[in-house]
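Quick notes on the structure that follows.
Of the protein chains in this complex, one is absent; all others appear in place.
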Amino acid sequence: MAFQRKILALVLAGGVAAGSLAASAATAAEDTPQPPKLKWSFSGPFGKYDQGQLQRGFKVYREVCQVCHGLTLLAFRNLAEPGGPGFTPAQAAAIAAEYQVKGEPDDQGEVKDRPGRLADRFPPPFPNEQAARARYNAVPPDMSVIAKARGYERGFPWWLLDMVTQYQEHGVDYIVALLTGYEDKAPAGVNVPTGTFYNKYFPGHTLAMPPPLSDKRVDYTDGSPTTVDQYAKDVSAFLAWAAEPHLEARKRIGFQVIIFLIVFAGLVYFAKKKVWREVELHPEKLTPRPPTEYPRS
Amino acid sequence: MSAAEGTRRDFLYIATGAVATVGAAGVLWPLIAQMNPDASTIAAGAPIEVDLTPIADGQVIKVFWRGKPIYINHRTKKQIEEAQNVDVAKLPDPQPDSARVKAGHDQWQVLIGICTHLGCIPIAHQGPYDGYFCPCHGSVYDTSGRIRSGPAPSNLAVPPYEFLSDTKIRIG
Partner (left out) sequence: MSGHPTYQPKSAFMRWMERRLPIAGLVYSSFVVYPIPRNLNYWWTFGGILAFMLGAQIVTGIVLAMHYTPHVDYAFNSVEHIMRDVNYGWLLRYLHANGASMFFLAAYVHMFRGMYYGSYKEPREVLWILGVILLLLMIMTGFMGYVLPWGQMSFWAATVITNLFSAIPLVGESIVAWLWGGFAVGNPTLNRFYSLHYLLPFVIVGVVVLHIWALHVAGQNNPDGIEPKTEHDTVAFTPYATIKDAFFLLVFCVLFAWFVFYIPNFLGHPDNYIPANPAVTPVHIVPEWYYLPFYAILRAIPNKLLGVVALGGSILILLFLPWLDTSKVKSAKYRPLYRQFFWLFVIVCVGLGWLGSKPPEGNYVLIARIFTAYYFAYFLIILPLLGFFEKTKPVPNSIAESVLGKGVPLGAPAPPPRAA
């Protein structure tokens, strides 16, 4: 026993040493700070999207982002579906009609634009990557799943804790940090090539997107503060919904399923105990036979 | 003592079995439901609007709705008369022409262009009635889209539609 404990202690000590050695290697390699962990209405087992926030975020997307960034995996009808921003079908249809989408070829074979309908998806802001590069010198990514396509490393033991606390909002926390992380003056010694901008949280620190948000840029009709911070949070929440429109159903059904499984497991546990009590009470009643080869009949 | 034990034991097993059945149903439902039409398919099947102004007198156009061909026929006066002057009782599938058009718009005929026999698309302006003729097995429809001869059992179906104005209909 004592010998085992000594081995275990040695191994643990070695593990800690290895971990700290490795950690020093890690911190040297990446100096991008971790985005601050924010509170979201949709985090945790009972999280729900805040419809007002989603609508404000959609407004920010339309007035600031959509010139460059597509949302092509979303359809206009999604705006009216449960678990989302909560527009009525009529409102969603009106929003759709504000967009021009490519129609079917007419009798001369020409493809003309027509107003969008509920079934249509958001049209892309540029026809292909080459057109984007020609216009912006970079390809602005589509925003449909960007909240799930971004994240950051949480070291040990934080990621273990995250499994229990259900922290899944790495992407949105990063996006808020990015949008609010621009700095006018880069730190001394950092080279910012022309056409790029310095950002504290972007890996590599220089990106082609100019700071998109500024105070009072977008009007809010519900009295929410018109600050960069608020815009960043609202548009990120909207992007979280865009990436995971079924989040509310998922968490609701998850709660029901897990409760069911726990109750079911409890019942089976007691049934198991009852069944096995037979073995202890009446060992002579078992149907055992000495193990033999597979019976060939 | 053993009888009471028996019922207590049985209750646990019965309860477990019942919960298991509920669980099995819960697992089965999404597997079955996923084959139902998905949201994008249902959205694509939303009603469509058709502008009638480009359709000349006597012209038939074909549009698609929910994957089905829809004939929109701008009937001539002659076709309308022939459709109405018919002994309805003698038809294989008796139906007056008035039941197959919208009141006040009987020059517009909207039909699902699928033969009620085995599903081919009948050809417009064909056959002895200048109605529709199905080349697959020879079913003949009149200018009201009613079956007159051939193996098809019933008249060409009329889809749900309404007039938004004199020159625009919404199908679906």
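Letters A and B mark the chains in the order given here, with residues in each chain numbered from 1 onward.
Heads up, the rule we're going with is that a residue touches a chain if its C-beta (ideal position, glycine included) is under 8 Å from a C-beta of that chain, and two chains touch if they have at least 3 such contacts.
These figures come from a predicted structure and were not determined experimentally.
*Asks:* In the intact complex, which of the depicted chains does the undisplayed chain touch?
*Replies:* In the entire complex, chains touched by the missing one are A, B.
*Asks:* Of the residues A:69, A:117 or A:170, I need the one that contacts the missing chain.
*Replies:* That would be A:170, which touches the missing chain.
*Asks:* With the missing chain put back, which residues of subunit A would touch it? List them for me.
*Replies:* 3-4, 7-8, 11, 15, 18, 21-22, 24-26, 28-29, 45, 73-74, 78, 141, 144-146, 148-151, 156, 162-163, 166, 168, 170-171, 203, 243, 245-246, 249-251, 253-255, 257-258, 261-262, 264-265, 268-269, 271-272, 275-277, 279-283, 286-297
*Asks:* Mind listing the subunit B residues that contact the chain we can't see here?
*Replies:* Touching the missing chain: residues 30-31, 33-36, 38-41.
Following the convention adopted for this analysis, only the chains that are shown with their structure count from here on.
*Asks:* Hey, how far is the Cα centre of subunit A from the one of subunit B, in Å?
*Replies:* Taking the mean C-alpha position of each chain, the two centres sit 42 Å apart.
*Asks:* Please output the residues of subunit B touching subunit A within their complex, sorted ascending.
*Replies:* Subunit B reaches subunit A through residues 9, 12-13, 15-16, 19-20, 22-23, 26, 39-40, 43-44, 46.
*Asks:* For subunit A, which residues count as touching subunit B in their complex?
*Replies:* 75, 77, 81, 117-119, 257, 260, 263-264, 267-268, 270-271, 274
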